[in-house]
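With one protein chain withheld, the remaining protein chains of the complex are depicted in position.
By written order: A and B. Residues from 1 in each chain.
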Amino acid sequence: MWFDPNDLLAFARGTGFQLALIVFLLGVTLRFVEVYALGRPRDLSTPRPRVGSGWRTLFRRSVPDAMTFRRSGVTFTVGYVFHIGLFATLFLFRPHILLFQDVTGLWWPGLPSPLIDAIAVATLIALAITALSRLLHPVKRFLSGFGDWLALAATALPVLTGYLAYHHLALPYTLMLALHILSVEFLLVVLPFTKLMHMFTLFISRWLNGETFARRGVAS
Amino acid sequence: MSRDESLLEFLKQRGITRRGFLKFCAATASLMALPPSMAQGVAAALAQARRPSVIWLSFQECTGCTEALTRSHAPSIEDLIFEAISLDYHHTLQAASGQGAERAREQAMREFHGRYLLLVDGSIPVKDGGVYSTIAGMSNLDMLREAAQGAAAVVSIGTCAAYGGLPHAAPNPTGAAAVADIITDRPVVNIPGCPPIPTVITGVLAHYLTFGRLPELDALGRPKVFYGDTIHDRCYRRPFYDQGKFAHSFDDEGARNGWCLYELGCKGPTTYNACATTKWNAGTSFPIQSGHGCIGCSEPNFWDAGGLYKPLSTPYAGVGPAAAGAIAAGAVTGAAISLHNRRKRTRARAEHQRATVKDLEK
Partner (left out) sequence: MGLDDIGVHVVHGGGNGNGRALLNEVARLLEKLLQTGEGGSIDLAGMPLSGEDYDLLDDVLGEGEVHAEVTALGATEVIEAGVPGVWWITHYNAAEEVMAEFIEVAFCPEILQSPPEDVKEGLEALRARLLEEHLSG
């Protein structure tokens, strides 16, 4: 008859979500099993006694040293802003908590919507600067491939559509909400197969590095 | 009552004075969501308006739409507008029955060919040649097609006529279809709702009386003047949504404070209707005001769109088994790939040859 945004929303909240979740969980499990099964080479050095080094490294590597920060301060700053922003908008926005509660049964308190709104704006600006710097910086541009742009787009779209939907901008809310959910589903689908997998592997590998180095006596 | 008299003459006959007429026009302008300054224009137009002939066909429906319209106490504004039209056929309301009733319909169709308004409530079953609903031995499908031919415009009243409604819900055993699915060569206005707000039904009729044409429609065939905003946009609880103040259950403090019902499954943000402004029962209240979320009854397929109490941000269907299956499948695939990798590595190791300087010199 006519295009009805409700149908798109119904798909996004129904079959689309199921499919995306299946691909996401399948992909993440697959990658984890695969990475774990790679194994690690046997360490032949005498282990040095040093407890908790992995955890210390986890923290210390997350703080930039002065030299590196001076060299690429923008990358660090916007990187921090959008990572924290993504965490807050994803996990501390009330409607999102409802989603997690619905799927997992777990509930936690959220932040006030106007605060999330401000964080979303900061996140969008940080993501835009990230994209610009990738485009304008000759070295970064040289190093950027399809996977990098895909990851950036897949991350930015949910924030952008979510912001527009919340404020009822650009398109009718129903359609924008459907697009927002679909963009998240796209993110779920590509996440396990792009560098976005670092969401899960980053802290594990950082911890492992710390432990390994401590064992060899070069712990931070 | 002569059919050719103007509305003002008709109202005068009913003992309505100029002040009464002014009041009528102010209320009508309010009804059509026009600014109060337009009341004068409405008065001028309505004074001249001719009473149109109306044929009302009821198909697969529950008569709730007609009930909603006729249950308002007399002489309300709805009532006056409803009486201002010349209702020539409505099989629930008319006194005549059987062949006499059908003759009245045929006569009106002949006499006012090309000029009458056709009002329809209920969906039309089209499966198996439309045998699932008939009137006087005639299928709804045939009756609609025949009556639409001479209609100036068709008004689909209620979600059933507008979008198929409850009969269209999965698995749709009768092949229920909307009026606009069948009638494509006449202007069709949709007034969805289950039931639609009575004042919106009469508001559309008043618009037709006042301006002699149909109001501007949105992408789903609804008059923008009544369906231009979402319930959420016009809800008096909207500021609480913006402030992040929500009721988490129907009996918590948030609910008692009258905070936003989003988390309790309110479909206000995706529902276009006038409930929040026009309200129900002579402006008394509307569902959200009485503490229940909007169920989205003026949107197509609202009954198939997940539970009434599921928040808009949550998925429709349970994902537990699918998630467990996905994780299991991921583990198995991952194991298979790892096994393959390990074999490859073992094979590579087995085929590994030490090269000496001599080999390189070859």
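Just so we're on the same page, a residue touches a chain if its C-beta (ideal position, glycine included) is under 8 Å from a C-beta of that chain, and two chains touch if they have at least 3 such contacts.
Remember, it's a predicted structure, so these values are computed and weren't measured experimentally.
**Q** Using the whole complex, pick out the displayed chains that touch the missing one.
**A** Visible chains that the missing one touches: B.
**Q** One chain is left out of this view; which of B:G20, B:G41 or B:P187 touches it in the full complex?
**A** Touches the omitted chain: B:G20.
**Q** From the list B:R115, B:R213 or B:R256, pick the residue that touches the absent chain.
**A** B:R256
**Q** Please pick, from B:R50, B:R186, B:R234 or B:K310, the residue that touches the omitted chain in the full complex.
**A** B:R234
**Q** I need the residue numbers on subunit B that touch the omitted chain, in ascending order.
**A** Missing-chain contacts on subunit B: residues 16-24, 26-27, 29-31, 33, 35-37, 73-77, 234-240, 256-259, 276-279, 282-283.
The criterion applied here is as follows: only the chains that are shown with their structure count from here on.
**Q** Taking the mean of the CA coordinates per chain, how far is subunit A from subunit B in Å?
**A** Inter-chain centre distance comes to 40 Å.
**Q** Can you name the residues of subunit A that touch subunit B in the complex?
**A** Residues in contact with subunit B: 1-4, 6-7, 9-10, 13-14, 17-18, 21-34, 36-38, 94-96, 98-99, 102-103, 110-114, 168, 173-174, 177.
**Q** Enumerate the contact residues on subunit B facing subunit A in the complex.
**A** 178, 180-181, 219-221, 230, 232-233, 241-244, 246, 262-263, 269-270, 299-302, 304-306, 310-317, 319, 322-323, 325-327, 329-331, 333-335, 337-339, 341-342
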